[in-house]
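What follows is a single structure, and I will ask about it in a moment.
For this depiction, one protein chain was excluded, whereas all remaining protein chains were kept in their positions.
Letters A and B name the chains as they come in the text, with residue numbers starting at 1 for each one.
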């Protein structure tokens, strides 16, 4: 063991460090000119198609769009961190609008005069103070998805029918009438949203609940929701034992007759459950006489306004190409399997699956209830609501009324801005 | 060592301290300064100076206090079990047993996998897996879904943490055992010391450095646990296993209360620091040098 070996190792390490250092200094910038822009995608399901689309864009227009992907629930953390500085932020990013969008508004460029803004469907843009800051990426909807092979849609058109169906299915024992799943939005989020959206002025209603002025347990739709939850707990499988994969699997294999889900399940059923015998139909969730599907915009495209003017223009050009060119439109409808929220994109209804068709009709006719949870205090579903809902299913003595009371308190706690 | 040689000391210590300061100390101090403002963490949005308000709120935040208590309980359990298991296996594989190399590798392998994935695998085992075993054996008082019970979910977390880190601790103890000169052991055995006596009076004091290190590392890692917490229980059921790092993460990134989250972090850090630094100085005094 001589100085030779250790001296060599040390000089090798120092050499490596300096080479890397030099390489760093002269290295290529991530987005120095408007010939390259970066796009931070939040939806894992479309990232491969987005990359393919970027290749096509490069062929047609010569501009490189670098697609950054990530895991599903990490996106907003990474986005907030990357946006801290002009040099690290992406040129194009996505948010869910509402509270999430408002927090990051300072980074968004004003798109009111962008070429594609006139094509945005009515009320679907992300607007603040009358100006447009986000372009809707897609329209999505959810409701009660029923396997009509097991239970016909007419049997679940009213709340009392629905509850009877649950009891009947339990008594028969061949399948369960309905299933919830343990993830925050599937356990409580979407169901709660239905009740919120049935109020006359949902946005104001949320503010009142947060301030404590209105208590959920005193509002009719929520009382009924409490009753439904009691029926679900008494007559179906414990949702805390079920995850999304299992829930959809049970639906497609006939173990459950219905689920409260959206048209997004189509990506899973078209690839993994092609041979299933289930006949699906989406109907409004029968909460206290509700007869509409819940339709909203889950994601918006935004342009980073802190970047250079050249890059902002290149970003707007790309988004414009996305929704106006033949290639872009084809990708949106067929590869991403989105229902577009732009009036200039024609969709061949007959080519859609039955769930998407139902949502498309509801969206176009305007005969739908909105999504309200974007106005809830940020993060509330995951940090407060899901915990409370879990306790409802672990503590069998809790009544539906008590559930609503606790949820109402959660809104007040979560709403405290520190 | 020539004590007046500032040049040498600077050369040996300087680079490390520089890089460390830039990467750890500067962000930490920045974080502390942010605990005195009301802010949502977004650089472009306003910060509002509110002095010690965040600290006062934190001390009356029952959910935070519960999470801190749970973290202490978890840490106590995990540290004891991990060190016990790691030490026992380390002693076994450095003894004359056969297949020592294979056993050592097997015990170490769980550590090679990140906490996030492990959590998902064990989540399946504790929920569906136990249900299946419970049905087959009929021993439903042990084999039920642990993750739906607040107490057992915490046990599950301790169990998984021990399973994963026992191998890592074993490595540290093996290093410690290796520094004991073989002739010392043989001399002691000639003098009549065997088994437990040999261990407690000879081996253990000599591996005290390894014990200090291992104790401190398991303590610090347990206080900070996040990945496994997230994937195994996600803080449930009903926030019963929301440990400290998760509480902070949720506060900062989901609730958007950055200053408040930082204040909680500083508070917890102070408490934990006092506790563990006391431990380090106590055990360091008992170390035996050669």
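Please note the rule applied: a contact is a pair of C-beta atoms (placed from the backbone, for glycine too) under 8 Å apart; a residue touches a chain by one contact, two chains touch by 3 or more.
We take it that contacts and distances are computed from a predicted model.
When the listed names "Spore germination protein", "Sugar ABC transporter permease", "Cation:proton antiporter" or "Response regulator receiver and ANTAR domain protein" are checked against UniProt, the chain not shown comes out as "Sugar ABC transporter permease". Screening B:20, B:52 or B:200 against the full complex identifies B:20 as the residue touching the chain left out.
Screening B:38, B:54 or B:212 for touch with the missing chain picks out B:212.
For subunit B, the residues in touch with the chain missing from this view are 1-3, 5, 8-9, 11-13, 15-17, 19-20, 22-28, 30-31, 34, 41, 43, 92, 94, 96-114, 116-118, 120-122, 124-125, 128-129, 132, 163, 168, 171-172, 174-175, 178-183, 209-210, 212-213, 216-217, 220, 223-224, 226-227, 244-245, 248-249, 252, 258, 261-262, 265, 269, 272-273, 276-277, 280, 287, 289-290.
Mapped onto subunit A, the footprint of the missing chain covers residues 1-3, 6-7, 9-10, 13, 16-17, 20-21, 23-25, 27, 29-30, 38, 40, 43-45, 47-48, 66-74, 78, 80-82, 84-88, 90, 183, 186, 244-246, 249, 268, 271-273.
Please note the rule applied: only the chains that are shown with their structure count from here on.
Across the complex, subunit A meets subunit B through its residues 76-77, 80, 83-85, 103-104, 106-107, 240-241, 306, 377-379, 382-383, 386-388, 390-391, 394, 414, 417-418.
Residue ranges on subunit B touching subunit A, taken from their complex, read 38, 40-45, 53-54, 57, 127-128, 131, 145, 148-149, 235-239, 250, 253-257, 259-260.
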